[in-house]
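Mind looking over this structure? Questions follow.
One protein chain omitted, others in place.
Each chain carries a letter (A and B) given by its place in the written order, and its residues are counted from 1.
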Amino acid sequence: MPRIVVDVMLKPEILDPQGKAIAGALPRLGFTSFEAVRQGKRFELTVDGEVTEEILAQAREAAETLLSNPVIEDVVNVEVVED
Amino acid sequence: MSQEVTKEFNIDTVDNAAGTPDVELPWAELGLKDNEFAEIVKILGRRPTAAELAMYSVMWSEHCSYKSTKNHLRQFGQKVTPEMKKDLMVGMGENAGVTDLGDGWAVTFKIESHNSPSYVEPYQGAATGIGGIVRDIISMGARPIAVMDPLRFGAIDHEDSQRVVHGVVSGIGGYGNSLGLPNIGGETVFDPIYQGNPLVNALAVGALRHEDLRLANASGVGNKVVLFGARTGGDGIGGASVLASESFDDTKPSKRPAVQVGDPFAEKVLIECCLELFKASLVEGIQDLGAAGISCATSELASNGEGGMQVELTDVLLRDSTLTPGEILMSESQERMMAVVTPENVEAFEAVMAKWNVEYSWLGEVTDTDRLIITWKGEVIVDVDPKTVAHDGPVYDRPYARPEWQDALQADTFKSSDAGKNLPATGEELKAAVLELIASPNMCDKSWITNQYDRYVGGNTALAAPDDSGVVRIDESTGLGVAIATDANGRYTYLDPYAGAQLALAESYRNVATSGAIPAAVSDCLNYGSPEDPAVMWQLAEGIRGLSDACMELGVPVTGGNVSLYNQTGDKPIHPTPVVATLGKFDDVARRTPSGWREEADGQAIYLIGTTKDELDGSEFANLRGHLGGVPPVVDLAAEKELGAILINASRDGMIDAAHDLSEGGLAAALSEMVLRFGVGARVALNEIRDRDGVDSFTALFSETQARAIVAVPRSEEVRFNDMTSARGVTVARLGIVDAQSGSLEVQGEFTVSVEELREANEGTMKKYFG
Partner (left out) sequence: MSTELPLIGDYSTPNTELSGARIGVVTFPGTLDDRDAARAVRAAGAEAVSLWHADTDLQDVDAVVIPGGFSYGDYLRAGAISRFAPMMSKIADAANSDAKLPVLGICNGFQILTESHLLPGSMIKNDHLKFICRDQLLRVENNQTAWTNGFEAGQEITIVLKNQDGQYVADDKVLDELEAENRIAFSYVGWNPNGSRRSIAGVSNKAGNVVGLMPHPEHAIEVGFGPDARGTDGLSFFTSVLTHLVGGKK
């Protein structure tokens, strides 16, 4: 069944403690090439049947209203993945 | 620890300001009034630079300057006897007050509000509220040892309460639990009046040895000023984008966060790091960065010390390189501290930072110029007398007046109203009323909330919610410790602002004494509507007058606190809600008294201390019937003092095994809660109260007369207990006995209710609404 994948990230100007902690750990393990880390969330909405434009629009709306908190987060990607 | 400055700003230097007196500045957008801006120009003898304007505007805000309340708050410092000052090591005005505990120990505590941010983004608002108050405690040189949270939400069944309650509770838990601080209590009230203005107050308490006391002052010319902890971002300066005029036209300022995000891990590391600094005596003065950030920290430290400080602002480590100088000065980024370090300790200081992996940058040094000078790449952008920023802000005598409606409100008593007709009278009706009461949003079991908080960490928690106060041990070798309780009743205070504030103090004082501790100090968080409304200003003036009078009479000094204004939606202010936290001392917390009887107490006598009057106006029962009017219960501080002395002595001399104060919900709530504490039943009778006090059974159960408590007295101690109370002239009634076999609460001649029925009613409500 096709899935709609939604990626949500903290807005760039919002402090990301999670990303900060991971960024601190990377060089300790020898991974020195990375300047910064930001951690986000991925949601997979499974659809029974074909993903129509209407369903995709619904997913976008759900992403903006429920899956993300518009005060601190942005929806950065909504895409359809066929298995 | 340097960084590249990537942005070139159109820097408004002091020289530039002197040479361009007519430049339009956005002082109104920054919240300054025209008289305030004129005052700044007068102080400086020229127009302020953009950076200076940023500093004055945040430091002269209501939040930082207390300009509407300063003239009233003075009473807390004036109504103090020498006796009250005896144990006071640091009074109001510092980050938090400090009280001597004896044995070389001291305790510091403070309560603060984080109301508006917790409505906008409940999780982060509540979380950063905890973070801020904990940093206040650290900056006194203390190890934080516990936190508490008095909360007020809108109606329990309002759909927005889902968002706010879930967010606030998990925010407090998420941040507080990560710090290793037990959450030992607080209170939760639901009332539609708080729908758009929930109150999220946070209290922290810390312990220190006398010699570790640190103050926020920058002393010692040549000492270094250091900023450490998290990097500075654009947090909390959403409204300050008007200062964008600082930047070149082609560089649009990047977006500023609408919400501050807390990093509890960074805070935990900061706590340990600061304690290590204190232990090795590596800092001379220290200040946390809260509201007004670097503006506040530099001006406070400088004006409390030798009077001068020089700081290079480009040395501040940034999370966002587009920040302008003014924004850096105003930023409220969390988890930051500023300290003053002697040159010889610089290396040792840096070693501690390295151990805890904490970022820091040296910003400048203490001078003897009496000026706070801030430079940007060497160019002077701030040159002020720091006292004019930190302490000499405007002070207003806002007009206040008792509102016209107050008389009508007080005349509308519960029993004269329709809501007060057909009150429960039969046994069945009384039983139903008791169950309805303990299932109501305000009286129901709050373990849905408190079970999301760690109450055990530290291994020193002797009592926590639902007991009357939170009790923590400070010295393991002696058992020395403290008890703290927070209380307020917005309905009482609405009916009578003066008495209501006193009743808040009376209840928290009583709660501390009920647990067996000697009340010693008070911190208050005054949550009110807009001071520009004369009726609200009157409530506030009356509240402060009432609270300061009562503190004097009870002999407990106010050591600090916070005022939160503008809690209103449109023209509708919240009920005036002065939350009062009382701190009590224990020589040995082993003597603390829990709020219920255990199975081992089977057969112990149950006494009610104090008399019962017909006082139902503003009560929880009246609230259940949707009525609010009349006058609140009479304040009797002399009786509170006597009751407190009895509870403390009885605990010290081992005369009681359980004690619970009577407050909201009266005897009905207190008896139910004592039975539910350990699930052990009781048999009581009301006839003695009825006959002696001339009240009916309903009034005996639901009246909220003050200065009362229930205690459980072992049979072997009854004679001593009665001797003590009669010697003190205090009225007691022997209500009945603890009955571990019955599995029920029996009110003889009226009704019997099983522990299961009580529990089901009491525990079901929060789960029903919040899952």
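Here is the rule we use: a residue touches a chain if its C-beta (ideal position, glycine included) is under 8 Å from a C-beta of that chain, and two chains touch if they have at least 3 such contacts.
Please read these numbers as outputs of a predicted model, since none were measured by experiment.
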| field | Selected residue (touches chain absent from view) among B:66, B:265 or B:769 | value | B:265
| message | Can you say which of B:357, B:687 or B:726 touches the chain missing from this structure? | response | B:357
| request: Out of B:116, B:369, B:410 or B:452, point to the residue that touches the absent chain in the complete complex. | output: B:452
| query | Per the definition of touch given earlier, which of B:35, B:422 or B:477 contacts the omitted chain? | reply | B:477
| Residue numbers in subunit A that touch the chain omitted from display | 17-18, 20-22, 24-25, 28-29, 39
| query | Which subunit B residues touch the hidden chain? | reply | 170, 173-174, 177-180, 263-265, 268-269, 355-357, 450-462, 473, 476-479, 588-591, 600, 654, 657, 678, 714
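Convention: only the chains that are shown with their structure count from here on.
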| field | Whole-Å gap between the CA centroids of subunit A and subunit B | value | 37
| query | Okay, in this complex, where on subunit B does subunit A touch? | reply | 120-121, 124, 230, 233-235, 254-266, 319-320, 333-334, 357
| Complex interface listing, subunit A residues touching subunit B | 10-17, 20-21, 24, 69, 71-72
